[in-house]
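Left out: one protein chain. Kept in place: all the others.
So that you can tell them apart, the chains are marked A and B in the order they are listed, and the count of residues begins at 1 in each.
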Amino acid sequence: MARMKFLCDADRCIDCNACVTACKNENEVPWGINRRRVVTINDGKPGERSVSMACMHCTDAPCASVCPVKCIYPTDDGIVLHDKDLCIGCGYCFYACPFGAPQYPQVGNFGSRGKMDKCTYCAGGGGPEAPGSAEEYAKYGSNRFGEGKLPMCAEMCSTKSLLAGDGDIISQLYEERVEKRGYGSGAWGWTTAYHEDVKK
Amino acid sequence: MTAFARIRFAALLLMLFGLTTASVLAQTLGPDGAPNPTASVTNQRTLLEQAPRIQGRIDIPDVKASVLMQPMGRTWDYFHEVLLHWGAALVIVGMLAVLALAYLIMGRLRIEAGRSGEMIVRFKAFERFSHWLTAVSFVLLGLTGLNITFGKVLLRPLVGPDLFSDISQIAKYVHNFTSFAFVAGLALITVLFFRDNLFKRVDIDWVKQGGGFIKSKHAPAGRFNLGEKMVYWLSVAAGLLVSASGFVLLFPFYGTNIADMQIAQVAHAVIAILFIALILGHIYIGTLGMEGAFEAMGTGEVDINWAREHHDRWLAEKLEAEGRQASATPAE
Partner (left out) sequence: MLIRKSERRPERAKLSNADAGPSSSGLDRRTFLKRSGITAGALVAVGEISLHGVRQAEAGPPPPVGAPVTIRKNICTHCSVGCSVIAKVANGVWIGQEPDYDSPINRGSHCCKGAAVRDDVLNERRLRYPVKLVNGQWTRISWEKAIDEIGDKLLDIRQKAGPDSVYWLGSAKFTNEAAYLNRKLAAFWGTNNSDHQARICHSTTVTGVANTWGYGAMTNSYNDIRNAKTILLMGGNPAEAHPVSLQHILEGKELNRANMIVVDPRMTRTAAHATEYVRVRPGTHIATIYGMLWHIFENGWEDKEFLSQRVYGLDEVRKEIAKWPPKEVERVTGLPEAQVKHIAQLFATQKPATLIWAMGQTQFTTGTANVRASCLLLLATGNMGQPGAGANIFRGHTNVQGATDLGLDVTSLPLYYGLAEEAWRHWCRVWEIDYDWMKSRFPDKKLMETPGIPSTRWFDATLLPKNQISQPNPVQAMFIMGHGVNTITRMPEAVKGIEKLELLVVCDPYPTAWSVLSERKNGTYLLPACTSFEMEGSRTNSNRSLQWGEKIVDPVFEAKNDYDMMYMFARKFGFADLMFKNIKVENGAVSAEDILREINRGGWSTGYCGQSPERLKAHMRNQHKFDLVTLRAPKDDPEVGGEYYGLPWPCWGTPEFKHPGTPILYNTNLPVKEGGGTFRARFGVERVVKRKVMENGQEVEREDHDNLLAEGSYSVGSEIKDGYPEFTLGVLKKLGWDKDLTAQEFDVIARIKPADPDKVSWSTDLSGGIQRVAIEHGCSPYGNAKARMIAWNLPDPVPVHREPIYTPRPDLVADYPTLPDAKQFRVPNIGFSVQKAAVDRAIAKQFPLILSSGRLVEYEGGGEETRSNKWLAELKQHMYVEINPADAAERGIVDGGWVWVTGAENSSRARMKAQVTERVGKGVAWMPFHFAGWYEGADLRAKYPAGADPIVLGESVNTLTTYGYDPATGMQEPKATLCQIRAA
């Protein structure tokens, strides 16, 4: 069965942030909410590597487990969606998320959080709105998945570093790449997200 | 949850303080002293061996976004969903069981001499206000707090997801805002009852005499006996810690990082549960467990005979200060 995953090949990522703005553009994500981001490790030093990160749509997603109102759930494709109608903005999913994916709009004073927002794998929302409807778009962003398209971030990646799709296929693509070029810094986050790693 | 996760939880506790994640890679330099990019390929395994989190540079102002990965999130999830659920259930249910047992064995502690009908002021209005401010906010905080942990197990199946979400949403705000009332109440209590809760020699006698639980013995006490003093000091300590950790949670990532937040949440939950257990005991003695105790905080006046039995020294001082004689017959 197809199980959707993300894989960022850090040896290809050049921190161009295309994934970030592609996501913003496709989903009209407001200022201050970053469903996807690129972090550079060892910035300006030897071994500098950039990794694009968003919700990894984990197996046994800790965010879903910890959610006090159970508004987060995985689909059969392994995509972790959530229902904003149910979310109470408690912030627990952020503490549980190994990848810093959940985002919250600031509502009111001090750190009070609005309803959580995160990467939906461009698969619409987990609420009652009709798939592909304007209501769904306003709350969650676009539903490319329903059209048989992959998330915009991966589709627009400048160097084909960020891969999305069936985990078996993208891990195989990555392994072939590593074999061909002779090096690879691994599939970032895979062991944490999926309890398994690529073979190389 | 796996054994691996449990090990990591132990690691989380070990690293309660002073987490730094500067990934220190041995720098290999070229012949001119310039960094050589091929010399060291960064991989996550090495990085995670060096530090619990992988952190880097990001240019958006959201500082917490610079943490690329924190596998401890799963460990925290394990704490929250497994350890806390079972631990808290054990502590609270256990406390209730202990109290039920006490009631069954000892029953309600009566005023042995019977009520004299003559009353004496034990708590002034402002003192009672402070207590009840704290008490009410504590109950609200406790219930709304427990809802976050147990609501989805206990309440959600009863009311359904939508109503439960609405309730939880309100509960979240109640919890957040009541915290200020609680802190105010706690501060008042701490100040008002501070002097009378200092430990004295009489406390030792009180313990020697069985703390009032042994009917044949008379346990001497001042305004507060050692049991009450313990409740006071534990409450002050727990209140302080739970408030401090609570405010860290209320102002997320204000100078804290993800590990601080997780630790604050763990501390908040653990202390709150113990606090609740303590207060359950306090409520029991103040209501069901002892005749004549509740009115002290209810009306503020207690029966002189009750006072004589439980707080003889305080009664004596009080009467002396008021310059009157106890009209009731002293117990022989």
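Note that contacts are C-beta pairs under 8 Å (C-beta built on N, C-alpha and C of every residue); 3 or more make two chains touch, one makes a residue touch a chain.
Computed from a predicted structure; not experimentally measured.
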item	value
Candidate in contact with the missing chain, chosen from B:Ile60, B:Leu154, B:Val191 or B:Val207	B:Ile60
Contacts of chain B with the absent chain, listed as residue ranges	30-38, 59-61, 160-163, 166-167
Those residues of chain A which, in the complete complex, touch the missing chain	1-2, 11-12, 14-22, 24-26, 28, 31-32, 43-46, 48-50, 70-77, 82-83, 85-86, 122-124, 126-128, 130-134, 137, 142-150, 152, 154-160, 163-166, 168-170, 172-173, 176-177, 180-182
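Definition applied: only the chains that are shown with their structure count from here on.
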item	value
Between chain B and chain A, distance of the C-alpha-averaged centres to the nearest whole Å	37
Chain A-touching residues of chain B, taken from the complex the two chains share	23, 25, 27-29, 35-37, 39-45, 47, 54-58, 60, 62, 64-74, 76-77, 80-81, 147-149, 151-152, 156, 161-162, 164-165, 168-169, 172, 176, 249-254, 258, 261-262, 265
Chain B partner contacts - residues on chain A that touch it in the complex	10-11, 32, 34, 37-43, 45-51, 53, 62, 65-71, 85-92, 94-100, 110-113, 183, 185-186, 188-189, 192
